[in-house]
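A single protein chain has been omitted; all remaining protein chains appear in their positions.
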Amino acid sequence: MLRVSDLEVVYSAAVLGLRGAELSVARGSIVALLGANGAGKTTLLRAITGLLGYHNARITSGQIELNGSVLNDVAPAAIVRRGVGQAMEGRRIFGELSIEDNLKVGGVSVKDRAAKQQTRDYVFDLFPVLGERRRQQAGYLSGGEQQMLAIGRALMSQPDLLLLDEPSLGLAPLIVTQIRDVIADINKTGTTVLLVEQNAAMALSIADHGYVLENGRVGLSGSARQLREDDSMQALYLGGTIAVSENRS
Amino acid sequence: MTDDLRLLRSAGARIGAALAVAAVVVTPLLISSDFWMSVFIAAGVFALGGLGLNLLTGYTGQASLGQAAFVLIGAYTAAWFGADKGWPMLLWMAAAMLAAGLVGAAIGPFALRFKGNYLVVVSIALVFVTVHVLQNWDSFSGGFNGKSVGGISLSFLVDFGDLSIFGKQFTPEQGLFYLTWIVVGLATLAVANIIRTRPGRALQAIRDRDVAAEVIGIRVARNKVIVFALSGAMAGLAGGLDAARVGFLTPGVAESQLLLSIRYVAVIVVGGVGTVVGAIVGALFLGPLPELVEEFSDKINFTVPLVDQPLLKDSATSEGIMSNAVFSEILFSILLVVFLMFQPRGLVGLWHRMVASLKRRGTPTDDAGPDIEPVATPH
Amino acid sequence: MTKKLWLVSALLLTFALFAAACGSSDDSGDSAGSDTTEPTDGSDTTAPTDGTEPADSGSDATVAPDDGSVEPAGDPEPAPGFDGETIKLGYLTDESGPLAILGVPLTTGSQIYWDYVNEELGGVGGRYQVELATGDTKDDPSSAVQEYQRLKDDSVLFAQILSTPPTQAVLEFLKEDNIVGVPGSLAGTWANEAVLMPNGAAYEYEMINIADWFVNDSGLGGVDTVQCVVSVNDLYGEVGLDGLEYAAGELGFELTEKRTMNRNDTDFAATVSALDQAGCEAVYAITVPREQSTMMAEAATQGFDPIWLGALPSYLSLLAGPNFEKFYVALDNPDFNDTSVPGMVDFLERFETYKPDSGAEPNSFFFSGYYQQIAVHALLEKAVELGDLSREGIANAMTQLGEVETDGLTAENYVYGAPEDRIPTSASRIFVYDPDNPPNLLTELALLDSELNDGYELGG
Amino acid sequence: MSAVLEVDGISLSFGGLRVLNEVSFALEPASLLAIIGPNGAGKTSVFNCINGVYRPFEGSIHLDGEEITGARPASIAERGLARTFQNLALFVNLDVVDNLMLGRHHLMKTGYWAGALWVGRAKREEHVHRARCHELIDLLELGDHVGRPVGLLPYGVQKRIEFGRAVAMEPKVLLLDEPVAGMNVEETEVMAGDITSVREELGMAMIMVEHDMQLVMGLAEQIVCLSFGEVIATGDPATVAADPEVIAAYLGTPEDAV
Partner (left out) sequence: MDKFLQLFVSGVALGGIYALIALGFVVIYKATGTFNFAQGGFVLLGTYLTYQLAVEWEVNFYLSTLIAVLAMAGVAMLIERTVLRRMMDQPAFTIILVTVGILLFLQQLVPIIWDEPGLRFANPWLGEVVDIGGVSISHANIWTVVYAGVVFGAFALFFKFTRTGIGMQAAALDQEAAAAQGISVARSFQVSWAIAGAVGVLAGVMLTARGGDALTPAIGFVALRALPAMILGGLDSPGGAVVGGVIIGVAEVLTAGYLEYEWLGANFSSVVPYLVLIFVLLFRPSGLFGTKEVERV
């Protein structure tokens, strides 16, 4: 459903963010996008969601297609309306607003009240803690709860394609596991997921397919199984052999 | 290795400094007009007040629209001690700095509690309260009717009011020009030194991230109070010098003093926020602006197509949309907006960029990251 | 949808701005016709009267260039502001500050006067053209001093210094440089300042006159009327209050409630309430126009309906409201469409001839700027006659000037001379607000010079 | 040997919500203690109590035998405590050298007067400390980045500069808040190397909050596990990692583990 071809992104002072990235995401799948810091993972998500403008960056060549139509010059809000939801890097919840209002913001692109109500109930089902504390200021949530809110908020726009940027960052192994399970659940309802992760082990454990970005282009790609077994992946992203937890190891 | 500690690191900077000193020495020798002297004294006053404001806003990140209040306090204190009591120059200068500095220190604690927009409004409140006090404290300020600063002493070692060097007799305006710019020079040197040493680094740390600054052992509260006092003291001294130039003080209305504060901010914005020489550059650019408009009004005058009239009036009853004075005010407001929009690092930033682009001309490096803009206020 | 809204608004705006910029002047030009034709017609019958009036002691000081009664001295030597052909006059006015709204028409009025002198009289002494050089004070001492410095070497004198703070600020410099200046405020404080050339009745006298009139002549009240005062916090308010308190003492009434106000005040509920509670039946208003108007609106709200007694600055014809029927004001000048005054007829005629291209209607500001220049003109004529346009020459001319005839534009003629010999005008005309008399909206009730004035020491 | 930092029964609450409940532990000189636990368990709050940003309502904290409970952050820093932040807290407009020099702020004495006049001690002091900073820059291999505002440098480098700034403070105890969060394996290794070389060269005691269990297991001598503001386990890495309560609250059961 999503196809990125030969994408080049340039930041203001001629710094290349992406140099010919290729990617495709099939409907209903979970695709993991891996890579080192600065490899261009977040840049790619920004390009897809039209947010490059906030970082003085722009697409210089290549194209992004969603369900066959080009997304390159579409405004961020319109991209959301076309069914792309996103939980951003660093969660970026609205700390001053209540949890409920955060979800309302997530749902601005949906007009149907009943459907919105339904989605909200679904989010509270997925993350009961959000329902319990719905009137609290979101800034007082813990890191894990904030991540849940960020995902829940992204779900409020009823996306066909959900982009998640490092949902496991800074979270305890147990929470990481929870989040991973929720992602799998969301996927089961038919939502396609593009998962950007530092934690390759976590990502590849639920992904169908994976891409590894290196220096702004795809260095390695394949099915999750292939990647898990790849030697260079083992060395660089999956780390040694300590079995207690695979959190970022 | 410690080469980076030198005040003037490049040959260009050293030449620039030498030229600046030469300009101060030579200008009164070339210009005898009381008017142009007055313009440059006023610019010096703005530079001095701006220097203080830059320390506060540019280096410490404390936004303030209260600079005019300190200028007023300094001016009145100088008038009271220097003119009414007849104190010698050094003493009334010290008194003006002390009075404005103390008020600055008193504002400091508010700055600890308020940040950003709230602090701006507190600083506006200071202007309102200062004007109110000066309007009503007749015995000190002369109240609404103002106060004469006649006979204030400009003498320390040499008499700047009656300056004579190698037989050349200078006018009082020329003398005051030397005095003002000597003070500006010394203040600039002091600020430059503070900035490159421990206290100045602390201020910049507070600007960038105050919680982290506290945690690495910088006493944020104490430093903020000191910098408010320092900034106030410099504005106070500027006020004292301006009092000597104008010879007469009125508190005016609070709104017009607020405009004066805005001018001080504009000086550092146009010059360069968070740069040592920014205030001087800004003052020298904005100070003579209305006079330049006056001078070149013929060249500026064109017909405005929208209403089919010439832009400027050349006399009260002739055609034209606005007078030179209004034009320079409008120009001022437009410059302020344009600088903030397109050159937030001011003229100094523009200069650095030009030098940098000259240096690397022909060899564009693609790792030159995006320039970050100075953080005036972390908010 | 958003785009449409945006477009419509932008169009509306551009239209509004555009139309306002040219439309407002066109409109006023049209409507001005009906108001001003009448006096202009009338002026034909009253030929220019400069110098033809049988003035007594001041006959040698009138502004007619070809009077011929005194043999002119030699041509004046070039001096600062005078290159041998053109005389330059400095104007320190407010062009972009809070008083710009007054400063600009005042200077325009002055320009009209000098246009007339240059065109119809051939200039000062029939041969020296006059040019105006303006400096913008922003009503602020600091800018005033700077502009003074700019203009001083290019002006023979300062023919207008608007408002009190700039006048106070440049006074020291005027003294030092021995340059004559016309102060922009009628505070009596400056009546005896050698380098200053005030004209018009001081505020002190105006307050004394209106108090005397109210108590003794008006038939509206007497010493037993409960009288109160509101004064603005500045020099004008202070000296006006001083004159009023003197008058109260002499006339034997009390000022039951005294209130002060600031410029830019927006709320007068407390002031009005206090006046109301004190039972004030007449209120002296030593105030400024917009604030006065706001205060009267508040008074109407609270049902407080006293007699208001004001001076020039508390009254602006253009700001009179519907609740002004009990507003009385003491002014030095006649109603500016009063064609019974010869000088006024001249003004209206000259205004029509030399008015700004924007096509404004005559108003009291143009008029003030205009009539101020009569004394300046007389002074220049005197200096030319004495053959010296230098600073000393002009200062000297002022000591010899004597009475300056204004053809009725001031209630009385000012007599200039050495500071101690000056006789300031002290008469006022008393007007009442009259909505049936546009555009000035005033009707003259009396012209008087209170006897109390003789006992009052200006600047004391 | 007595502990260089002793945390004794501290409790903290925000608006009725208890964030820490009688947390105690002790840090031995020159050792590294790791605090682990789920998000919201109070790890960062412990740091904030130790360095004075928060004030616990009960319990005490001693640094090198001296009570520091409730003192101002700046004064605690002067007594020998440094920290890094979970989210970067560098002074972004200044360069590496100035950032490290700021770390040495409390070791220097120049005030406003001396600084403004640039006389005697101010000048000497500036040179001496600058030299120290350059040594540290060499140790941490940050030399390439001198002269540019640190805000422009890559994330991983910034993290190391922040670490360098904390080390430049020459503290008795160094608090590291998620030093490798967001880093890949390679960057993590560089950071681990930095930590190790500083410990070897300077013998600093450190407390580290970190989720990367591999790093924790590799570096720490002692682990404290927090959950809902309470200490649920303390001990050497192997013991804590095997503690059933820790597994339930934090690590997850082996079946859960990815």
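Details
Order of writing sets the labels: A, B, C and D. Residues in every chain begin at 1.
Rule of thumb we're sticking to: a residue touches a chain if its C-beta (ideal position, glycine included) is under 8 Å from a C-beta of that chain, and two chains touch if they have at least 3 such contacts.
Please read all numbers here as calculations on a predicted model, not as lab measurements.
Within the whole complex, the absent chain has one touching residue among B:Ala13, B:Leu90, B:Val121 or B:Ile165, and that is B:Val121. Here the missing chain is touched by one residue of C:Ala194, C:Leu220 or C:Ala297, and it is C:Ala297. Mapped onto chain B, the footprint of the missing chain covers residues 57, 63, 110, 113-114, 116-118, 120-122, 124-125, 128-129, 132-133, 135-137, 211, 254-255, 258-259, 262, 265-266, 269, 321-322, 326, 329-330, 332-334, 336-337, 340-341, 344, 373, 375-379.
Residues touching the missing chain, restricted to chain A, are 49-51, 54, 75-77, 80-81, 86, 88, 92-97, 101, 104-106, 108-109, 137, 139-140, 153-154, 156-157 (touch as defined at the top). Although one chain is not shown, part of chain C still touches it, namely residues 2, 5-6, 8-10, 12-13, 16-17, 19-21, 23-24, 27-28, 96, 98, 100-102, 104-105, 233, 260-262, 264-267, 269-271, 273-274, 277, 289-291, 293-294, 296-298, 300-303, 316, 318-323, 358, 360, 363, 365.
Here is the rule we go by: only the chains that are shown with their structure count from here on.
Distance from chain A peaks, on a Cα-centroid basis, for C.
Here the spacing of chain C and chain D, counted between their Cα centres, is 75 Å.
One simple way to say how far apart two chains are is to compare their mean CA positions; for chain B and chain D this gives 42 Å.
Chain A has no residue in contact with two or more other chains.
Multi-chain contact residues, meaning those touching two or more other chains, occur in chain B at positions 369-370. Contact residues of chain C toward chain B in the complex are 18, 21-22, 95-98, 100, 104, 107-108, 110-112, 115, 132, 134, 136, 138-142, 145-146, 149-150, 152-153, 164-165, 168-169, 171-173, 233-235, 237-238, 262-264, 354-358. Those residues of chain D lying in contact with chain A across their complex are 36-41, 86, 154-156, 178, 180-188, 211-214, 217, 241, 249-252, 254, 256-258. Taken in their complex, chain A has these residues touching chain D: 35-38, 141-145, 166, 169-177, 180, 198, 201-202, 205, 236-237, 239-240, 242-249.
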